[in-house]
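Take a look at the structure below.
A protein chain is absent from this complex, but the other protein chains hold their places.
As written, the chains take the letters A, B and C, and residue 1 is the first residue of each chain.
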Amino acid sequence: MHVGFIGLGAMGRAMAGRLVAAGHQVTVWNRSPEPVAELVKQGARPADGIAEVLRSDVVVSMLANDAAVESLLLDEDALAAATTDLHVNMATISPALAKRAAELHGKHGIGYVAAPVLGRPEAAAGGNLNILAAGSDALLDRAAPLFDAMGRHTYRLGEQPQLANVAKVSANFMLFSAVEAFAEAATLAEASGLAPADLLEVLTGSIFPGPIYSGYGSMIVAGRYEPAAFKLALALKDVNLALDTAADAKVPLPLGSLLRDALLESIAHGDGERDGAAIAETARRHANLTERRS
Amino acid sequence: MHVGFIGLGAMGRAMAGRLVAAGHQVTVWNRSPEPVAELVKQGARPADGIAEVLRSDVVVSMLANDAAVESLLLDEDALAAATTDLHVNMATISPALAKRAAELHGKHGIGYVAAPVLGRPEAAAGGNLNILAAGSDALLDRAAPLFDAMGRHTYRLGEQPQLANVAKVSANFMLFSAVEAFAEAATLAEASGLAPADLLEVLTGSIFPGPIYSGYGSMIVAGRYEPAAFKLALALKDVNLALDTAADAKVPLPLGSLLRDALLESIAHGDGERDGAAIAETARRHANLTERRS
Amino acid sequence: MHVGFIGLGAMGRAMAGRLVAAGHQVTVWNRSPEPVAELVKQGARPADGIAEVLRSDVVVSMLANDAAVESLLLDEDALAAATTDLHVNMATISPALAKRAAELHGKHGIGYVAAPVLGRPEAAAGGNLNILAAGSDALLDRAAPLFDAMGRHTYRLGEQPQLANVAKVSANFMLFSAVEAFAEAATLAEASGLAPADLLEVLTGSIFPGPIYSGYGSMIVAGRYEPAAFKLALALKDVNLALDTAADAKVPLPLGSLLRDALLESIAHGDGERDGAAIAETARRHANLTERRS
Partner (left out) sequence: MHVGFIGLGAMGRAMAGRLVAAGHQVTVWNRSPEPVAELVKQGARPADGIAEVLRSDVVVSMLANDAAVESLLLDEDALAAATTDLHVNMATISPALAKRAAELHGKHGIGYVAAPVLGRPEAAAGGNLNILAAGSDALLDRAAPLFDAMGRHTYRLGEQPQLANVAKVSANFMLFSAVEAFAEAATLAEASGLAPADLLEVLTGSIFPGPIYSGYGSMIVAGRYEPAAFKLALALKDVNLALDTAADAKVPLPLGSLLRDALLESIAHGDGERDGAAIAETARRHANLTERRS
């Protein structure tokens, strides 16, 4: 299949690489040139501009946020000139924008699939992403070979594309809820004389297996938040997405509100560029724990 | 080893049965007679009273709460008359009471180990509990054969017995934090058109494996909270234990406060005897979701 | 002074009427014609359009929200054509927009004063508003006769116009915080057997005099939220203004988050068009109080 790929950040680069490796003909575009050069070395073709990418059989995009999607891909003129018949948007964007994007693509006769992913760059490089996909069955069938090259499993979440974004937003909300819960528990433990590392070992060995508790938990126990795998400022962006999506549906989200307040406090204390696990420092500050005993 | 066992509730019964099956000589006592008869059939000996149990080599207790432990086992006269030299208290009690119990036992020359567990009655019956143990190494070594008969793994959490209770209280706090997080996410999903069952499948298949999300999540998705595996009223008891332990250590626990408010609301709506997963109905009520689409 | 007045809602109408009554020559504009007719009867002159109003000595505006101010008054062409040298914006808008408005006016050589008010339409009709004003002293001096006609007191809050909006946003946040506090206390009282009306009488007669507790409190005690003096949906708008302003300054606002969640719940239950005092019904629902005893 001739695939156009837009957005070669840490995730997009690894995902496009998987498509090339699977034998697809991939044309890539990125705002900055370095990642393009990297993909070309792997066998991709560079595009002159987005217009060229939009002439591929299928377009896959992995941009940073709503604003980037809106300015680069929801341009009426660009869509009118596009000859592709399927756009698979894998970015983490708001359900509201996904809905609007689907309608706009439909108006121009282009199929639209939302397929945000769960997983970090290493998982993307290994083809081990979990792909949350929504759109018509026919379109999902068409995209299936691409998903198979990039992920370990594809979840089909319904005909309306934005439902995949609802799932992604919910998952990220739960991720940081789990981090906050461990942060509070670790602070309670530490202030009561129990080493947070001991608590973490108990939890991950028993009721809380899986990558979230062990991954974020280790950073919290060590008080080491660099390098950032998931920047705290982006965690705030995602929690705000959850709160906005909930507000649109008239749903109070008290745990989301609590996360937002804690993340704002973290940013006020200079942790915006550190890993989101640094939210744990708010709980420690509230309890006036100054020296760390791990 | 000659083991005395006090407290044959759903958990204690299964644990005492494991000790009998492992070849220990077990003398049992319980407030009501039925579970005693059951254990006797399996090969245990019935005790005339607690005094008799306290003459075993090692005493294991699994009582319901602080009040039961206090009235039955922290009696100065009973402890003075006891000839046992080790009491292994496996109940979920407050760290504050555990600390007092350890001091009182010490005064009477009796070793004290705290060893609360993670796991449900089925896990206890299969010898698959996770045991959170704290006390001196010598005492933990002595109790090790018993732990091996009852659990799949024993975590040693330090010399001070109450640290095991801190771990247990923290774990239960995190358990209900996870339930609340999924409850809010499921409500956000449902109100946005995504089936909570689809969200749960994504989560348990990707970032949140393990028994908590799948077990409680299934109940929430189905809106079925009976039979209760962990009663909501007991969840409130445990969250209050966490809040009290935190307050003793001057630690604010905002997520614990949020859980307490939600659990109180659940009880006001008549859910105290249903499973703790019913806390999810508060989020649905707040969003005015009346008919369930699972 | 020749005054142009834009925005004749319930508040604007009463304020413009005060200016006419004080002997100023007032030219008025409003999107719908009825309030214009009413003011003309009182002695104002109708304007053909906003452009005409912007040729007055001083322009006073009292529009509904950020969007209205942005579309009607921050138009570059309109400002370029304006001959007025002072715009007094009395609407409740975001500090961020006020800052931008001040800069834009400055660019076109027009003075800008922010002067939102505290008080309801009755207070406006009686000239009893509290006016929160900010801008350069010279401009505030120029506007003083207008303020004197409309208010009982003018607070000068600094040279930067947006500071007046910060004060207004903070005041409205505190207003609904007080309402929520009484709502919770009244629920606690009612569920404990004390009539909320008795509690209100104690509070307003002792530590909480003033219009907020007695006004909102009476509605809550009676469970009567119509007619709406301050619509609940607008209360949510204002709380969101406070949260956004706080987020811009990296300030967590936990009470603001709590209010937002409660207001969203109220809207989910159909109370958006009732008075903001209806937020109290969330506390009653949480406690499962169904029949009212006042």
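Heads up, the rule we're going with is that a contact is a pair of C-beta atoms (placed from the backbone, for glycine too) under 8 Å apart; a residue touches a chain by one contact, two chains touch by 3 or more.
All figures in this text were calculated on a predicted structure; none of them were measured in a lab.
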Note: the excluded chain touches shown chains A, B, C
Taking the full complex into account, find the residue in C:104, C:125 or C:287 that is in contact with the omitted chain.
C:287
Contacting the left-out chain in the complete assembly, out of C:28, C:97, C:110 or C:163
C:163
Across the whole complex, list the residues on chain B that are touched by the chain not included here.
246-247, 250-254, 257-258, 260-262, 264-265, 267-268
Determine and list the chain C residues touching the chain excluded from the picture.
95, 118-119, 130, 132, 153, 155, 157-158, 160, 162-163, 166-167, 169-171, 173-175, 177-178, 180-182, 184-189, 191-195, 198-199, 201-203, 205-212, 242, 245-246, 248-256, 258, 283, 286-288
On chain A, the omitted chain is touched by residues 254, 261, 265, 268-270, 282, 285-288
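Methods note: only the chains that are shown with their structure count from here on.
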Same-site or different-site touching of chain B by its copy chain C, using the half cut:
same
Leading the contact tally is the pair A-B
Between chain A and chain C, the Cα-mean centres are separated in Å by 40
In whole angstrom, what separates the CA-based centres of chain A and chain B?
36
Between chain B and chain C, what's the gap in Å when you average each chain's C-alpha atoms?
53
Could you tell me which residues belong to chain C and also touch two or more other chains?
254, 261, 265, 268
